[in-house]
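Removed from the display is one protein chain of the complex; every other protein chain stays in position.
Labels for the chains are A, B and C, by order of writing; each one numbers its residues from 1.
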Amino acid sequence: MKKVGFIGLGIMGIPMSLNILKKGFELTVYNRTFAKTIGLTQAGAKAVKTPLEVAQESEVIITMLTGPEAIDQVIFGKEGLFSALTDQKYLINMSSVSPTYTKELAQKLEPTGVKFIDAPVSGSKKPAEDGQLVILAGGKEEEVKGVEDVLLAMGKKVVYCGPVGQGSMMKMAINLLLGVMMAGMAEMIHFGQKGGLSKETMLEVLYSGALNCLLFQLKKDLFLEENFTPQFPLKHMSKDLRFVFQTAQETGAVIPEATTALQFFRIGEENGWGDEDFAAVYKVLQKMIS
Amino acid sequence: MKKVGFIGLGIMGIPMSLNILKKGFELTVYNRTFAKTIGLTQAGAKAVKTPLEVAQESEVIITMLTGPEAIDQVIFGKEGLFSALTDQKYLINMSSVSPTYTKELAQKLEPTGVKFIDAPVSGSKKPAEDGQLVILAGGKEEEVKGVEDVLLAMGKKVVYCGPVGQGSMMKMAINLLLGVMMAGMAEMIHFGQKGGLSKETMLEVLYSGALNCLLFQLKKDLFLEENFTPQFPLKHMSKDLRFVFQTAQETGAVIPEATTALQFFRIGEENGWGDEDFAAVYKVLQKMIS
Amino acid sequence: MKKVGFIGLGIMGIPMSLNILKKGFELTVYNRTFAKTIGLTQAGAKAVKTPLEVAQESEVIITMLTGPEAIDQVIFGKEGLFSALTDQKYLINMSSVSPTYTKELAQKLEPTGVKFIDAPVSGSKKPAEDGQLVILAGGKEEEVKGVEDVLLAMGKKVVYCGPVGQGSMMKMAINLLLGVMMAGMAEMIHFGQKGGLSKETMLEVLYSGALNCLLFQLKKDLFLEENFTPQFPLKHMSKDLRFVFQTAQETGAVIPEATTALQFFRIGEENGWGDEDFAAVYKVLQKMIS
Partner (left out) sequence: MKKVGFIGLGIMGIPMSLNILKKGFELTVYNRTFAKTIGLTQAGAKAVKTPLEVAQESEVIITMLTGPEAIDQVIFGKEGLFSALTDQKYLINMSSVSPTYTKELAQKLEPTGVKFIDAPVSGSKKPAEDGQLVILAGGKEEEVKGVEDVLLAMGKKVVYCGPVGQGSMMKMAINLLLGVMMAGMAEMIHFGQKGGLSKETMLEVLYSGALNCLLFQLKKDLFLEENFTPQFPLKHMSKDLRFVFQTAQETGAVIPEATTALQFFRIGEENGWGDEDFAAVYKVLQKMIS
């Protein structure tokens, strides 16, 4: 079985790497804060002190990090993994980044010959724990096939989206709709309340009809208690919609709903609600007329 | 069992009245085009030639019509049902209209003493046939209780929304989100295509995640074939969002997503796509940059 | 010279009727609050107690009122002027109302044969005092010509806009741009301040370039002192843009800037700033991120 390396043990990275172990892969892990590797080593992983060592030990190297800066650091930084990349190895970036960044990264990696795949995921903490993520893969089709066993250790499904960058593009397309739907739900509740309806009754109707979906169910208590403990932080939604907007500026796509949503999420951030759940966009609407 | 009257045998009215019959209620029906009553009389209903006769024959009178004009006609027009209304009878308007119209209607009906309930539905043709509608009821709570047996003949659930007008208000709140979600789905597909993704792959991912809902599934073939045969006509969505907008102007609610959506549905109508499905809002986005 | 009647002695009506007097026309005036007629009678006008008497005394009757309700009252109400209208008389409505209302009014007046002209004005208090209004006239062209002497007593220019209703349509077109420009100026100042520029410097640059106009100059002190004493109340701008929006819904015009502006003026009203100057839309932007 393939030797796998995993870099980035955050909320998503820990359950994802545990699932890789469970499927019997040999696993080497690295995290900037070394303490976070303990759970993994107890479960059978080997923890190392540098990204470079991960790459030396592994055929398939996975990065699951917060953004371009962190990724650049583990690849090109001091004791980064760059020098250990070869055309016999795979590098899979599962972090959420823009297609533009992904393509630039691919270009920088090209001289090493490494098989580079961009594979962000659809799904958050719970599906990650249950190995039920949907994996959005961009790269050469045969290379994606070549690591399907590793990817399916973490997810229920691998969707091939096209060349490198298209995994990120798909993630953005989904997140466009995610942002619009969340803003829409907040708007429905705000509108209904101004019209004299109760939140409870609105949610009851919403959950009984054709618009009902897991996203809306997950937000039930947040709206009822107006306590926006983060499932997906508002500042991340704001960042993702900013990527979407920039991409649309480049491709010429017309995205009025997403652009409107971005503005309201951004206002939420400016009000200091960036670390609350993105459903807190509701508070922006409420504040405007309070 | 109560004697029921049903006025308006359209796409929704026919299956709804058939379900009333099936539950054993005695049913009198009226439709402007008399021919449409045939299916009902074969199933055991009595067809009459005027709204007035419906009201004379029935304790519970239901209207399911296209809008204010048609409703005013059957109530206040020549041989309308107004003169037969008494405080022993119920009048249930299940047509989709604005809360403002509903409250005005309630005022005009007040002198008759009739128990007036506004009860639009959530759900379209299929749930109507299966008796699985969700019924959004506004009126006095005990009066809504008093016709629950009739309402449950048509739906799986009656949600009490508040005084007269609040059924319509709830319908608008739901339709606000409906419009935003449809515009959002169209935008996702448009955006993804401009970025090189295929519609098939996007839908596959959409249907695998937390945003998946019946609405999006129902639109699958429409998007894949770009054939927008109407399930819910775009012009109706446009009209409903116009109600939503007017209501928000009155209540002061802030509804940026719905307002953006309204503009694009309205453009769709202006392009002659009002009788296509409201998913055809996708064509507005495509056209703008073609 | 023609005998003129003037109904509605508000901020605009007083200077307008004074200018009619100055040009030597015989003038009869009416105002709901009789006290307001004093200045006019001192200047030589005759004050009467009912709209009907105005119409009986005059060949040219002018209405300058707050809106449809007030207009309906003086025309169709008790002792209204309706019964005195003949095909020998002119009725000129100079109040700002929607084209739809204007056309409905024209229809109701038709049986009297009265020559009906809709003639809202461009310009506010100061140009009214100076007789420098621009008068936007809708009606039959020869009938507009027939009262040009009276109109030019109040304004520097009569612009013929088309059949009845087109005066109001022109007024709305101008007010669309007025609303967008005011919202734009507020946005510029808000944006610049967030970027570290001073209001004084921004206004200096604005007044030195191609965007400089009387509107922006009139708002200088309001912005510098953040004291939005009304020149043109925000609630009127909100109402006018609502007319614009409704008209666009009917004609199919695409008005994204005006629709965005309407939403922000409406929020200003909801915050209790309806009676401040419409430049107070600036406070909406400031509040959202404070």
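Assume contacts are C-beta pairs under 8 Å (C-beta built on N, C-alpha and C of every residue); 3 or more make two chains touch, one makes a residue touch a chain.
None of these values were measured; they are calculated from a predicted model.
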**Q.** Of B:Val29, B:Leu136, B:Ala210 or B:Ile267, the residue in touch with the unshown chain
**A.** B:Ile267
Q | Omitted-chain contact residue, chosen from C:Ala128, C:Ile255 or C:Ala279 | A | C:Ile255
Q) Any idea which of C:Val48, C:Ala128 or C:Cys161 touches the chain not displayed? A) C:Cys161
Q.
Touching residues of chain B against the unshown chain: what are they?
A. 267, 270-271, 284, 287-289
Q: Pick out the residues on chain C that sit against the missing chain.
A: 99, 122-124, 134, 136, 156-157, 159-162, 166, 169-170, 172-174, 176-178, 180-181, 183-185, 187-192, 194-197, 201-202, 204-206, 208-215, 218, 244, 247-248, 251-258, 260-261, 263-264, 285, 288-289
Q) List the chain A residues touching the unshown chain? A) 242, 245, 249, 252, 254, 256, 259, 263, 266-267, 269-270
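What we mean here is this: only the chains that are shown with their structure count from here on.
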Q. Where the CA atoms of chain A average out and where those of chain B average out, how many Å apart are those spots?
A. 38
Q.
Suppose each chain is reduced to the average of its Cα coordinates; what separation in Å results between chain A and chain C?
A. 54
Q) Mind pulling the chain B residues that touch 2 or more other chains? A) 252, 254, 256, 263
